[in-house]
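Excluded from the complex is one protein chain; the other protein chains are retained at their positions.
Presenting chain A:
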Amino acid sequence: MAASSDRNPPPFPTAEESEPGLCDMADADSDEGEDIFVSNSNPVSVSRGVSQPDRVSEEPSDLFSEEAASSTAAKANGVHSDDDNDLFADTNVELSTDKSSSSARKEPSGPRHASTFTPSPAAMQPTSLEQLEEEEAKDSFDVDVAVTNPEKIGDGMNAYVAYKVSTRTSLPMFRSKVFSVRRRFSDFLGLYEKLSVKQSLHGCIIPLPPEKSVVGMTKVKVGMDDPSSVEFVERRRAALERYLQRVVSHPSLLQDPDVREFLEREDWFEDKFQEVENEEQQLRKLHVVVDSLVIHRKELCGNTAVFAKSLAMLGNSEDNTALSRALSQLAEVEDKMEQLHQEQAASDFFIFAELLGDYIRLLGAVRGCFDQRMRAWQRWQEAQSTLQKKREAEAKLLWANKPDKLQQAKEEITEWEARVTQYERDFDRIGMTVRKEVLRFEKEKAKDFKSQIIKYLEAMLQSQQRLIKFWEAFLPEAKAIA
């Protein structure tokens, strides 16, 4: 880590300093001789982002080690308005109203994170090429991303593929060292779109995500099992991974809050959906094992019956009277055991296995609700983008001075504004409903499981008690052998 971790104001610009950039800016920006670097070096990050986009910054870890505590409160690119010495405290923060392709399950507050602010009046201070290259070399492979586990969510034309985006990092600005989220292709596109319009990143080479493919995706939606679909998904997965790797290797992009949010932000719905999916998977696994148990129990049943008969035959052959009797008695006990195993197998199936089967299906229904909410979000986002288009159209008409069409355009805008409001309301409402329903479902499930499990165990208990009686009845017979 460079020397900026200590709080002393950097000296006047001399090339020896490891952070010449800072000094330069200080000179350029601050009118006072006062050092602006006493506290969190926030302003530095701002100005760097704004005034010197072509300067490769120092190791981000340097910078963010100080702001770790407040990183989650990031409102604009590293601007911290709680800082007295922040030159840009009143910087304009704008909501970006990007297309709907942003993270599907994010709360609408997602795009609240700033993406633009006014450029600083500070002039750019070009540094030597040498210094640039030096900074380049200190590259931060402190972040590793992977895109894995493509999973088809939903059915038919509404289906999509969700990928697991896993991040491994040592950077303190992230919430933990290892984490993962689920993102779909449109989320990746949305990230690109957000980054590409950001003024702060103008001039930066923004990596490109893979291209859309209607044909490819349709095939996947319809049926994912054929090799060409599998190949398509795999190509896309790999391309998305490379895309993300390029994004995080770009120091400016890595600092970008949208990027960070893309990598790590989860919300209740995201988490819950994940939980539901995991649970469904585990229940399926359990169901398989319980099925196996049922089969084995039935086998035991059959084997016991067969053995009982064989033992009865042996008893008939036996020439010692008492032993012959005992063998016949034992054969009868085994017969009764068969009956018990039979009943137990029924219990295994009708109580245990069916319970699991029911909940596997019900969890599918829960996932359906989440999908519905998702579609409501999409509708809202699409309406927003249509509204934007209408506004642009109106602006064009104004420019082209066509007053007759203008009226219609204005009407359309009003209509779409109403729609946007409506859809937003719908989305919020469905979100609340889903949340309530999920909680209700969980309560019911706990109750249901408890009562069914108790039922299952009580049946087993009865079975074991009868078993004891059978063997206790046999014991004197065995002792009577002489």
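The rule we apply is simple: a contact is a pair of C-beta atoms (placed from the backbone, for glycine too) under 8 Å apart; a residue touches a chain by one contact, two chains touch by 3 or more; residues count from 1.
Here is the rule we go by: contacts and distances are computed from a predicted model.
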According to its UniProt record, what is the protein name of the omitted chain, chosen from "acetylglutamate kinase", "Proteasome subunit beta", "Sorting nexin" or "Alkyl transferase"?
-> "Sorting nexin"
Touching the absent chain when the full complex is considered, from A:228, A:282, A:407 or A:421 = A:282
Where A:146, A:239, A:314 or A:346 are the choices, the one touching the absent chain is A:314
Consider the whole complex, including the chain that is not shown, and state which of A:194, A:236, A:297 or A:390 touches that chain.
-> A:297
What residue numbers in chain A mark contact with the hidden partner chain?
-> 275, 278-279, 282-283, 285-286, 289-290, 292-293, 296-297, 299-300, 303-304, 306-307, 310-311, 313-314, 317-320, 322-323, 326-327, 330, 442-443, 445-446, 449-450, 453-454, 457-458, 460-461, 464-465, 467-468, 471-472, 474-475, 478-479, 481-482
